[in-house]
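Note that this complex is displayed minus one protein chain, with the remaining chains in position.
Right, subunit A next:
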């Protein structure tokens, strides 16, 4: 409906610029899209738990109390207790910080590596493109989780290595999306204009092209965020991630799994639920985020 758009434009008054306009825009997108608003609500809860978790939980997540071991959910222990008598509610909340940290850090890392490599490949083409493309292909040739396992096993069981492994596994996704997007734009008019303005190649990439790719990259980041959480939990579940007794959803599910058969369902269920909600939240967030970040939507 291009013919309608100009009719709308004059209606746009001199908009309040800056922060208030951004806030107004976010409010509009959320109002328009209930699902995104719901995901945002979840995100706020998750972030709140990640930041303030350790200060608000009723019990020390690491303190064991053998007298109160394997108690089902009750008023004192909302999510029950595990085999060492630790409060599962406290542990689930406290674990939010570690799990989201791993996810955020690995996504940030892969965005830097994959995103930049991809943009460079798409923009320069030629050898850069071939090298980045083959690296991505090589990584994709492995079952991703097995590759992550291999990397952690080789480098050692630390949070840092989990982050690196998760980032490497996601590299092809970012590189390919960024490459495709940059490739489309490398001869766009505004890039030519930037060349005429005397911008160097690196500056064109970072200042002119990268911001235009951000909307789609942010959707990608939101989606892989869920995957990164699962990956970190998965590594911990099979014993290659964070070591006990650290509170972490994957380990907690792993520990709880052995008690499932004897009827103590709550030990695995609640961390599993937390994991599910976090992944769910990040997946839902993607589309809404794109609407917020994309300036075209700010008519």
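In this section, a contact is a pair of C-beta atoms (placed from the backbone, for glycine too) under 8 Å apart; a residue touches a chain by one contact, two chains touch by 3 or more; residues count from 1.
Just so it is clear, contacts and distances are computed from a predicted model.
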Undisplayed chain, where the name is taken from the UniProt record, one of "Acyl carrier protein", "Sulfatase", "FecR family protein" or "ABC transporter ATP-binding protein": "ABC transporter ATP-binding protein"
Residue among A:35, A:51, A:112 or A:188 touching the omitted chain: A:188
Selected residue (touches chain absent from view) among A:83, A:128, A:199 or A:246: A:199
Absent-chain interface as seen on subunit A, which is shown: 1-9, 11-12, 14, 17, 28, 129-130, 133, 188-190, 192-201, 203, 208, 211-212, 295-296, 298-299
